[in-house]
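The complex appears here without one of its protein chains, the remainder shown in place.
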Amino acid sequence: MKKFLQGVAICGALALASLPVAANTLRFGGTTPPLTMDPHSTNDFVTAALVRQVYDSLVGLTNDMDIEPGIATAWAPAGENTWRFTIREGVKFHDGSTLTAEDVAFSIMRQKESALYRAMYGQIREAKVVDAKTVDVISAGPDPILPRKMVRLFVMSAAWAKANNVEKVPDLGAQGTEAYSLRHANGTGPMRLVLQEPAQRTTFERNKAFWGPFNGNVERAIYTPITSAPTRVSALLSNELDLITDVPLQDVERINGTQGYMVSSAPQQLFMQLEMDGTRDVALDTWDKNGQPLQANPFKDLRVRRAFAHAVDAKLIVDRVMRGQAFVVGTAAAAGFGGYQKDLDVRWPTDVELAKKLLAEAGYPNGFIVQLNCPLQRYVNTEEICRATASMLARIGVEVRIKGMPWPEFARMLVNGPSSSFHLIGAAGNSGDVQDTFTSVMATRNRDKGLGGTNWALWSNAEFDAVTAELVGTFDPAKRTELYRRGLTIGKEQVHAVYLHQPMLTWAMRRSITVPARADSAVMLKDVTIK
Amino acid sequence: MTPDMPSDGNLLARMRRHPVAGSLLATPVTLVALLALLLVVACAIFAPWIARTDPYDLATLDLLDSHLPPAFMAKGDPRFLLGTDSQGADLASLLLYGLRVSLLVGVLAVSISVTLGTIAGLISGYLGGLVDSIVMRIADIQFTFPAMMLALLIGGVSQSLLPNDKRAALAMPIVVIALGISHWPHFARLVRGAVLVERQKDYVAAAQLAGRGHLVLMFRHILPNVLNPIFVLATLDIAFAIMAEATLSFLSFGMPPTQPSLGTLIRIGYGYLYSGEWWVVVFPALTLVVLLVSINIVGDWLRDLLDPKLR
Partner (left out) sequence: MFAFLLNRLAHAVLVLLVVSVLAFTLGNTVGDPVASILGLDATPADRAALRTRLRLDEPVVVRYFLYLGDLLSGRLGNSYGAQRPIIDLLAERIPATVELALAALVLSVVIGVPLGVFAAAHPEKRIVRFLMTSSVIGVSVPTFILGIILIFTFSLTLGWLPSFGRGEVVKFEYWSTGFLTASGLKSLIMPAICLAIGQIALVARLARAEMMGVLRTDYIRFARARGLSDRAVNFSHALRNTLIPIITVSGIQLGYLVAFAVVVEQVFQWPGMGTLFLQALSQTDIPLISAFLMAAALFFVSINLVVDLLYAIADPRLRIRTQMQGAGG
C-alpha cells in the first residue's frame, strides 16, 4: 500500500511535469521503432539515423553527405594497406569518461565482427593503437574509400561495454536475457539517450558537454514510431507531433496547403532499379505464354534487357506514382554520389515499338511470363512502382506476376539465395560513393574477394570487373574519374539493370521548425531550430 | 390462378395477410434492405458483364488515367464513373469485382461451417455417448476463443508461415477455411440440440422400429426438421464472415491486392484518405457497410419469420 501511495505521488508529479510541453522539445515521428540502441548490431537505416544522435562516427558526415572530421580530426594513408587516423582530444562520453584511442580501436573491431557489417568492414585486419591520439587501420588490401566507409563506424566506450558485459555484439540465442546495450547507450554524440520505451518512445536530451558545434536549440526530443502512414500524417496535422519523416507522397500537396505546415524534401542516397538475372542458364519463375516453365534465361539476351529498358517509362512513374518527388536516373549513380557523372546521366528513351521489335528479334514475339519480386516496405511506393511496371510491360506482351513481400522476407530471399531472376530494389553502396556501387552492386559475385555482395541479380561483365578492380587500387583523382565514366557507360550499354529513379525523402513539419533535410534520413537534432 | 384479377387495393390487402409479404410491408426498412441486398448480390454475380473493364487485366491500365475523381466531379472523366485508383484502374469495376470476392468468401466460409457443424451435430446428437462427449469437448475448446480471434489466429498465422510464392494463390482458400473453422461449433450445437429434441419424438421411434438405418434416419427424417434454424443462423453468419474477411484483408492477412476484396480496397484506399482522393476509400467502405447492414436486417427478419424461438 505504501508503495502504491508513493507511486501515486510520483505519478501526480509526473503528470504535472508533463502537462506543458517543455520549451524546445521536438516531438518527431517516423515509420519504425529503433531496433536497438546498440550501434553495431543492425544496419537498419532508421535505427542508424537515431543512433547517430547519441554516438559519433569516426569520420563525420555533413548534412550534404560529405565527409568531415568527426571523432577523427584527420586521416591519411600510411603505407599500402593502412590508414592512419588522428583522434580528437578532450572528447567526453555521456558518462563523463574521456574518449581514448583504445575506445576507437575497440569499436572498430567490435563493429567489424558484426554479421551485418562484414561486407563493409570485413577487409579490415587490425585496428592498432599507435599512441594516445593515433590509430592505424590495416586492411587486407588497398582501400581508397576507407575513410568514407568510416562514417558508419560508431565509437562506443570500451570500459562501459566491458562493465555491462556487451563487449561482443549481442546475439539473440541466449535464453531470457536482454543485452544491456539494446536499450542503453553511452556515446559522445550531441544528444544523450534518456529513455528508450520499446515500440513507444525514445527520449533524448541535449548533451551539454558535446565537443562540436550545436547549431540548433533543441533541449529535448521525443521520437515516436508510427507505422501507418495516414496515422502519421494525422498525428502531425492534429499537433501531436512537430515533424514526421516519410510523408506519403499523395499527402504532400495537402500538407503544404495547410496553414502552418510545410514539406521539405531531399534526394535520397539511393536509386531504384529493376534487376534482371545475368547468370543462370534457366531463369527462375519465368514461363512461356502457355504457362510452361521457360527452359532458358531470356535476360541473358541483351535485346530482352534493352526491350525492358525501353518499355518501362521511368518519367511517367516519376510523374504519377512518385508525384514528382523523384528524379529519373540514367546510369548507376545519382546526384550527390561520389563519382557521379552528370553528362552521362541520360536515360534510355521510352519506345514501345522498339521494345517490341527487340523482343521479337530475341525470339519472344509474343512475350513471356515473369515473376517480379517486389519489396513492400523500406522504399517509397514500391508496390505501386511494381504494378505500374507490370502494366507497362504488359504492352510489349510480357505478363508480369507481382509477388509482394514484406522487407524481412524479401531480404531473406536475396541473402539466402539470391533466389530471384527479376526484382525491384533500391541500389547504393552504404557509403554513397559510386565505387561502392561498383564493388557491391555491379561486380561479379565473389565472396572470397568481397565483391558483388549485393549483386542480387548476378549480373556479370568481365570488362566491367576489370574497370572496378583498377578503380579500387587507384588513388589519382583524374584517373578515378575516367574509370567511373567507363564503368557507368558499360553498365548503361549492357543494361546492368533497368534504372528508374532516385526518390526524394519527404519530411513534413510545422513552419516554426527549421531542419536540414539529409539524404540518409537522419533528423540531426543538433541542427534543429524551433522558433 | 383465378381469371378475375383482383384490384390493386385487394392485392395489397391480400399481401398484407400473406405471412411473408405482410411482414415485409409492415417494416419498410426490411423491404429496402432486401431490395438493396438483391441489387448488391446481382451486381456481384454479373460483375464481369456489368464492369466496364477487367481490373485484373494489366494491359488495359494506363498510368495517365491515374488519380481521376468520379465522373460527376469537375475534373472527372466520363469513362470512369467512380474515378480511378493510383494505377488508373476503374474504381467502379474494382468495386464490382471486390464485391464478388467478398461475397464468395462469405458464402464459401459459411458453407464450410454449416457442413462441418451439421455433420458433427447430427452425429453427436444422434449417437450420444463417447462420440458426443468428444465432439462437444472439441467444440467447447474452440468456444474458449471468440470466433474473430480464431479467424485472426488461423488466417494470420498460416499466411505468415506460408512461403511467399504460395501466399497470393492460397489466400482465398486460407481465408475461407479460417472463417469456416471458426464458426462450425455454433451450427454443431444448434443441430445437436434439435436432434436431441427430435429423437424423443414418436416418428423417429416409429422409423427405428420400421428398421430404417441410422444414416437414413439422420438425413431423411431428422435433418429436414432443423433446416429452418440452420438457414437463419447461416444468413446471419454470412454477415460475420464477410466482416471478418474484410478485417483480415484490412490487416493485410486476407485477400491480396491482385485479387482485392472490399477490405483490401479499403486498406489500400485508407492511405489516400487525407490527400483529397476520398473516393478510393469512401466507395468501398460504403459498399461494405450497405452489404453488411442489409444482410443483418434481412437475417433478423428471417429469424422472426422462420424461427421465433431463436430471438
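Note that the chains are named A and B in the order they appear, and that numbering of residues resets to 1 at the start of each chain.
By definition in this document, a residue touches a chain if its C-beta (ideal position, glycine included) is under 8 Å from a C-beta of that chain, and two chains touch if they have at least 3 such contacts.
Note that the coordinates shown come from a computational prediction; the quantities given were computed from them, not determined experimentally.
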Practice problem: Consider the whole complex, including the chain that is not shown, and state which of A:Pro144, A:Gly330 or A:Pro406 touches that chain. | Solution: A:Pro406
Exercise. May I ask which residue of B:Phe80, B:Tyr126 or B:Tyr274 touches the chain that does not appear here?
Key: B:Tyr274
Quiz item: Out of B:Ile123, B:Leu288 or B:Leu302, which is the one that touches the chain we can't see?
Solution: B:Leu288
Quiz prompt | On subunit A, residues whose C-beta touches the chain left out of the figure | solution = 3-4, 7-8, 10-12, 14-15, 18-19, 35-36, 41, 115, 118, 170-179, 182, 198-200, 224, 226-228, 231, 234-235, 237-240, 406, 408-409, 415-416
Quiz prompt | On subunit B, residues whose C-beta touches the chain left out of the figure | solution = 29, 137, 140-141, 144-146, 148-149, 152-153, 156-157, 159-161, 239, 243, 246-247, 250-253, 266, 270, 273-274, 281, 285, 288-289, 292-293, 295-297, 300, 311
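Just so it is clear, only the chains that are shown with their structure count from here on.
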Quiz item: Which of the residues in subunit B come into contact with subunit A in the complex?
Solution: 58-59, 61-64, 66-67, 86-88, 164-165, 168, 256-258, 270-277
Practice problem: Quick one: which bits of subunit A touch subunit B in the complex? Just the residue numbers, please. | Solution: 229-230, 233-234, 237, 248, 250-251, 253-254, 285, 313, 316-317, 320-321, 371, 383-384, 387-388, 390-392, 394-395, 399-400, 402-405, 409, 413
